[in-house]
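Note that this is a trimmed complex: some chains were dropped, and none of the rest were shifted.
For reference, chains read A, B and C in written order, and residue numbers begin at 1 within each chain.
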Amino acid sequence: MTMTATGTTTATTEAALRQERFDRGMETLTRVDGEGGQRVVEALADINPELAHQVVAWGFGDVYSRPELAPRDRQLVTLGMLTALGGCEPQLEVHLNAALNVGLTPVEITEALLHAAVYCGFPKALNATFVAKKVFAERGLLPVTPA
Amino acid sequence: MTMTATGTTTATTEAALRQERFDRGMETLTRVDGEGGQRVVEALADINPELAHQVVAWGFGDVYSRPELAPRDRQLVTLGMLTALGGCEPQLEVHLNAALNVGLTPVEITEALLHAAVYCGFPKALNATFVAKKVFAERGLLPVTPA
Amino acid sequence: MTMTATGTTTATTEAALRQERFDRGMETLTRVDGEGGQRVVEALADINPELAHQVVAWGFGDVYSRPELAPRDRQLVTLGMLTALGGCEPQLEVHLNAALNVGLTPVEITEALLHAAVYCGFPKALNATFVAKKVFAERGLLPVTPA
């Protein structure tokens, strides 16, 4: 490893690590979010490529890739957050697909959104549910039938 | 009334009561929200029927039907909440119709949204006002003229 | 009235009108919010006196004083907004007092907060309710007994 006299890694090394964090994030992003995640990254290329880099390298490479919380559990937390925040329908669409990708069942997801009504109220629970309807329809998962 | 030895009502009774709460809620929902409310319930049938049931049975049957607060007053509180929450334009559309249905005048409604600017800021007040413009236009209530 | 050649009112007139709007607002503020409102204005004197001026002159003088919506109705909208916004406990305290001052009953207020649970979820309804408990206790209004 090339180090300067002061122990600082070179710019070359830093760039390599930056790319590695991005690559690791992209792998996680693609596995979890599928094409939806990649489309977001591509859509940012001409307006805010650094934001795209950070979504991937930090959000997915540094945080999401950590083993301390299972991917399925991360999606449950994320569904809760996006429903509560409101106005995040595009992100909900990506993450409802992600939730299905990592093993949550349609019944668990719709039950999570019913549960959300208790804490966030009906309007936000309804908004999230209508995004789920769109996603589930695209994947041929309607009607959702109780277990 | 059939009771088990331990005083628990039977599942049959429970189902009957569940239906009654729903029926009472549906009556209130239809009277207040009109077709808008029914469309929401129908739209939920294939994705989250239990959420639809709870909106009707709990939201309208258990809470909204209570006489402690007049329907007109409930809509004033609701307009305030939906404006403040943000991102609830579909629910605002239903409840602006409801507000008119229970006797609020167009002038009172638009004044409530001006009042909302003081507490929520202009952006949320404007968002709600443009939903009102759509609802009032559909009902032939434009222009709104001061009292 | 002294006008410049271009029809602009003088600075003196503008200052007089600014003061009048403030005075009208202060009268409304005091009638509605009582001491709570005045304390807010005083507390702002050394940090942001212009914000204090605008709360009074604009919020109360220009908006709240308008006859298009009754004071009682304004408080219903306001309770809805402050409950939904969250984190506005100091303002809720002032406005729960205001709500009582303009004629809302304790039962109507607590019912409005139950109603809020349907739209904002339990956590925000509970936060607002515990502020009401403090205000009602101070005014000797506990326990609240159903009509």
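Simple rule for what comes next: a residue touches a chain if its C-beta (ideal position, glycine included) is under 8 Å from a C-beta of that chain, and two chains touch if they have at least 3 such contacts.
Bear in mind the structure is a predicted one, so any value in this text is a computation, not a measurement.
Participant: Given 3 chains in view, how many copies does the entire assembly contain?
Facilitator: The complete complex, not just the displayed part, contains 6 copies.
Everything that follows uses one rule, which is that only the chains that are shown with their structure count from here on.
Participant: Tell me the chain pair with the top count of C-beta pairs in contact.
Facilitator: Highest contact count among chain pairs: B-C.
Participant: Measuring between Cα centroids, what's the chain most distant from subunit B?
Facilitator: A
Participant: In terms of residue numbering, is the interface formed by subunit B and subunit C classified as same (over half shared) or different (under half shared)?
Facilitator: Since more than half of the residue numbers are used by both chains, the interface counts as same.
Participant: Please tell me the distance, in whole Å, between the geometric centres of subunit A and subunit C computed from their C-alpha atoms.
Facilitator: Centre separation, subunit A to subunit C: 41 Å.
Participant: From the C-alpha centre of subunit A to that of subunit B, how far is it in Å?
Facilitator: Spacing between the chain centres: roughly 32 Å.
Participant: In whole angstrom, what separates the CA-based centres of subunit B and subunit C?
Facilitator: Distance between chain centres: 25 Å.
Participant: If you look at subunit B, which of its residues touch at least two other chains?
Facilitator: Subunit B, residues with two or more chain partners: 59, 81-82, 85, 91.
Participant: Touching residues of subunit A toward subunit C in the complex: what are they?
Facilitator: Per the stated touch rule, the residues are 117-124.
Participant: Can you name the residues of subunit B that touch subunit C in the complex?
Facilitator: Those in contact with subunit C are residues 58-59, 63-64, 66-69, 73-74, 76-85, 91, 107-108, 110-112, 114-120, 146-147.
Participant: Give every residue of subunit B touching subunit A within the complex, in rising order.
Facilitator: It comes out as residues 40, 43-48, 50-51, 54-55, 59, 81-82, 85-88, 90-91.
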